[in-house]
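The structure's right below; bear with me while I get my questions together.
As you look at this complex, bear in mind that one protein chain is not there, while each of the others sits in place.
In this document, chain identifiers A and B correspond to the written order of the chains, with residue numbering beginning at 1 in each.
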Amino acid sequence: MKKTDPRTKLFLLIAINVVMMTGKITGIFVPIRIILTLIPLLLMIREKWYRSSLLYFLAYLYVFLLEGYTLQDIPKVPLIILLFTTGLISRFLAGLMMAYYMMKTTTVSEFVTAMERMHIPKVVVIPFAVMFRFFPTIKEEWQDIKNAMKMRGIGLAGRNPLDVLEYVMVPILMSVSRIADELTAASMTKCLSVDGKRSHIACIGFSALDVLLIICAVLGLFAHFFVGGIIGA
Amino acid sequence: MISFSNVSFYYKNNLTDKGNLNNINLEIKDGELIVLTGESGCGKTTFTRLLNGLAPNYYHGTVSGKLMMDGENIIGKSVSELGRKVGSVFQNPRSQFFNVDTDSELAFAAENIAMDPKEILKRLDEVTNMLDLKELRGRSIFELSGGEKQRIACGSVAVMHPKVVVLDEPSSNLDSASIDKLKNVIETWKNLGKTVIIAEHRLYYLKDLADRLIVIKDGTIAKEYSKETLANIDDQLKDMGLRPLCEPKIKTISAECNSRDQINIEELDYSYDRKTSALLLKETVLPMNQVTAIVGQNGTGKSTFLKCLCGIYKAKKDKILLSGRVWDRKLRNKACYLVFQDVNHQLFTESVLDELIIGMSKDISENEKRTEASNILERFGLLDVADNHPMALSGGQKQRVAIASSIASGRDILLMDEPTSGMDELNMMRLSKELGRLKEMGKTVYVVTHDYEFINECCDSVIRLE
Partner (left out) sequence: MSKKYEVKDLINIGIYTALHFLCIFIVAMIGFIPQTFVFAGIIEGFLGAIPLMIFLTKAKKPGMLTIMGLLLGLITFLMGRPWPCIIIGICAGAVTDLVWGLCAKYKSLKLAPVCCGLMMLWLTGMGLPLYFGYRDSYLASLEEGYGQEYVEIIRSLTPDWMFVGSIVIGVCGGFLGGLFAKRILRKHFEKANMTE
């Protein structure tokens, strides 16, 4: 199975976010939204993430069945909950899943390769790659710090919020700055430099599936911008 | 050949003399395996940094003297230039990876010098076979254990075919099985004729491999032992406050438990991903009012067990009795205190003294807290740093602060995860004595450790997790 190209994933992410987050939800946009929603689902099934796929599917089923109907006769509180949850899921979930899929299935080196193919300079590529690599690390650190706070009985309750913020942020910042130092030292001994040329072992390239996905995304964006969408209006 | 002639290095912005090197003269032949040891802060790490160029290029300071490698003075050469010849493995497996997957990391250095991709792939296969990395290929680094990460770090170095390899305390976060694997890697390098230089405080695994052992004290070479004289120097090492060369064996400890109280674990089942159990315990009895060591190979869930026991982790099935009564997660969380393996996350106040005071019971007056905290600090040899910021301390000192604050918390059950990993002989003995004192006070201590010397020193019983 050929992997999806990182550039395709980036483009899909942008297209999905643009259309789902700021687009309309009626008329021609119904099929477009459905297609764009299906893209992450297909990609996830392809990765055999069945559990996530099912949850994702159910969430959007709920959204497509109920979003946009103004149910006059139901009481206010459930209505607000309904509007709120459908709105939240419909706008964010597809993009979030796409971003998650991209993060999970793209290795740093594929990502760097793709960016260099797009002729982005190294002073942008390296920070971007580090940033990309660092989100899970921050999550790991945060988990540990949360556990440590629980251990020491330092909870949110009954304390000055600024103090709590300090107790949380200081260990995070300290360990982040330590990791930054050590990561730099290790990368330097592995010959990473700002101006040197690199080679790549990652094979990236567009397959038929990539092309198909890109066409879907382009159609979505086209409709969004020109057919009664943002700019056309 | 590598030769140091009158090499000195003084760190910039360094208030103490810690880590500096004074007037080093040393010759290292090609293919030699040199072990550098000494107390923490003696300068052994600086030694490795001079060789890979991180000092003075990254860790700034003033350097003098000549450091020749193959007829060239390498002082002043850039790190990336030296990186083609000198491979480096670091202490912390968590922070030395640029990539998030093992394959990319293995290829990373070679990619950085624009090596031909075909050649890189060839070398990847070669290194995979040589260092037995097959089951680690194509994995995410976030799912690897410390030992596995360290093997990948060695692999990524090996891909470059370096002439010289320097390792800075590579074993500090590893258990004995992982250390054995690390030892194999080092042996392979030695057999390939590479020059290997290792800065370490844990020495036993290098006993058969070392060509020379060099003891560094206050930045100078204090003692040099050749291969032939290594056999009987444990007493001398002990006098210098260093760990022994002989691998200690666990003394047989009577397993019988003479205290009245005990913890019964009827069932404890924990998994990270809902599929595979990371820990599954049934019908296990833990003795109380004494010091119990918990041993076992990596991946048997020792750390997970401690985290479940103290209630940080929520186990899927969790049935534990304390002296016959149900002892749930909330109660355990109040009664237990866990000292983490990586203590950096556990320290968050602005001074060592505050670190102890913040966790103390609220019923004691401020003055009493201070006196008590000072007493504890004195027993751990930390009184002179009481006003320092915990993060400004060395790894071993931080570990002692974290342990001291667990004692200050006054909880009845203390859990410690690898408390001696960064400790030299002197501090390990201090900790043993302190645990003895806790036992007399009727407290219960469980320690996860691979430090057999430490177990022999202070543990009353040993539990092995399979």
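Assume a contact is a pair of C-beta atoms (placed from the backbone, for glycine too) under 8 Å apart; a residue touches a chain by one contact, two chains touch by 3 or more.
These figures come from a predicted structure and were not determined experimentally.
Going by the touch rule at the top, give the shown chains the omitted chain contacts.
Checking the complete complex, the chain left out touches A, B.
Given that one chain is not shown, which residue among A:35, A:55 or A:99 touches it?
Residue touching the chain left out of view: A:99.
Quick one: say which of A:35, A:126, A:164 or A:219 touches the chain that got left out.
A:126
Under the stated touch rule, tell me which residues of chain B contact the chain that is not displayed.
Those residues of chain B that touch the unshown chain are 13, 15, 58, 350, 388-392.
Which chain A residues would touch the chain omitted from the figure, given the whole complex?
10, 13-14, 16-26, 67-68, 70, 79, 83-84, 86-88, 90-91, 95, 99, 122-124, 126-131, 133-135, 138, 162, 165-166, 169-170, 172-174, 176-177, 179-180, 183-184, 187-188, 192-194, 229-231, 233
Quick note on the criterion: only the chains that are shown with their structure count from here on.
Using Cα averages as centroids, what's the distance between chain A and chain B in whole Å?
36
Taking the touch rule as given, give the residues of chain B at its contact with chain A in the complex, in rising order.
Residues in contact with chain A: 52-54, 57-59, 78-80, 82-84, 86-88, 90, 92, 94-101, 103-104, 107-117, 120-121, 124, 142, 156, 160, 307, 310, 312, 333-334, 337-338, 340, 342, 344-348, 358-359, 391, 405, 409.
Considering the complex alone, what residue numbers of chain A touch chain B?
By the definition above, chain A touches chain B via 107-110, 129-130, 133, 136, 140-141, 144-145, 147-148, 150-154, 166-167, 170-171, 174-175, 178-179, 182-193, 196-202.
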